[in-house]
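Note that one protein chain of the assembly has been removed; the remaining protein chains are unaltered in position.
Here is chain A:
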Amino acid sequence: MYSWIRVSLFLAWRAIRRGGKVGTLLNILIIAMVFTNMILLSAIMTGAVNLFHEQTIDYVTSDIIIKPGEDERTIFQTNDLLEKVNRVPGVSRASARYALGATLNHKSESVSIPITAFNPRDEVKVTKIHQEIIEGDFLSPGDDGILLGFFVAGYEDQSMDFFESLGGVRVGDPVEVMYANGYQKEYRVKGLFSTKSYQADYMAFISWEEMDTVLGRENTESTQILVRVIPGEDPATVKTRLLEFGVQERVETWEEAITKVVADSLETFAIINRISVAVSLIIAVVVIGIVFTIKTINQQRQIGVLKAIGIDQNAIIGSYVAQVLFIWIFGTILGMILLNLIMIYFTAHPLEFPDGDVIPAFELITMLENAGMLAVASAIAGYVPAWRIVRENTLTSMRG
């Protein structure tokens, strides 16, 4: 039963070893390039998605975000809730935020965004915005200055801005803020930060105590509470614990908190990647198919002779499929070597995207999946031309 497999492998290996070296090397190179192409785009996209996830966790939501319950605008008794959350196993620290709509003015420029208050001592333990100060300083407790994201401060040359900005505000410049509750105040810019996350960099922060002044009362409410979990803890598990500890508000992990627009963008990335993979596979099938069609036509007479002397058709077809699979093995190994070299290069020189520096993320499972798909595509590309020639009449084949 297995003798034809033995014959297939025997013929294939001899053909690889003793056949045309240039053609074989070309095929190996094709497979390596196709494999590299399949993985590289996926790796860049994965790297971009990973960057977005890291930015979301580090600058926007932390690991878990607690939002007001349904039909509520704020979380009440924030201090009590903070104490409760900080006691939950797995929680490293929680930080409350209170956002109030405002219009910021500088000279003739204005920007309408919420101003967010936080306690700087808590905030530095749940986000990494304090590590991204590019000018001036981070807020300190009781600070009366304002901290602006770089997209809010903007450029003097506004053609360089992504969004409406204050036209190039810098540290020490005055910014007039008109709050939604009618309170108005001129702040000095304490610091500017740039995380490269468009969500974070279009925010402005003041201290919790300054918000008390704005509201005219000691504020006990918050609009969200960010929670950092202890390293190694799974946010979903900690979320479950928060609920078990009686947190009544809406608790979401960072993944759940990503807006639908963002989730759709990620899905779009995935679709583009799938199209790219499909196109790569089609290219592989067509190119290898053409090469093997030419090869089988050139060897039509030999195929006829093999049939004539009693070699099973499956063995003959199998020898061509095995040749393609040998080529696939060497091509995939070469592709993996190339990808490793590319990874080493991009780790030292990340790709510069508007959202940050992207390091392509090569995932083993993706590599194995793509290698598997390429194996199937290659096998088809080897099978079809051989099958077409083998099914021809033996004498016709022998006459070439």
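Operating definition for what follows: a residue touches a chain if its C-beta (ideal position, glycine included) is under 8 Å from a C-beta of that chain, and two chains touch if they have at least 3 such contacts; residues count from 1.
Please note the rule applied: contacts and distances are computed from a predicted model.
Of the candidates "Acetolactate synthase", "3-isopropylmalate dehydratase large subunit", "Aldehyde ferredoxin oxidoreductase family protein" or "ABC transporter", the chain left out of this view carries the UniProt protein name "ABC transporter". The hidden chain makes contact, of the residues A:Ile115, A:Val251 or A:Ala315, with A:Ala315. Against the chain not displayed here, chain A makes contact via residues 2-4, 6-7, 10-11, 14-15, 17-19, 301-302, 305-313, 315, 393-395, 398.
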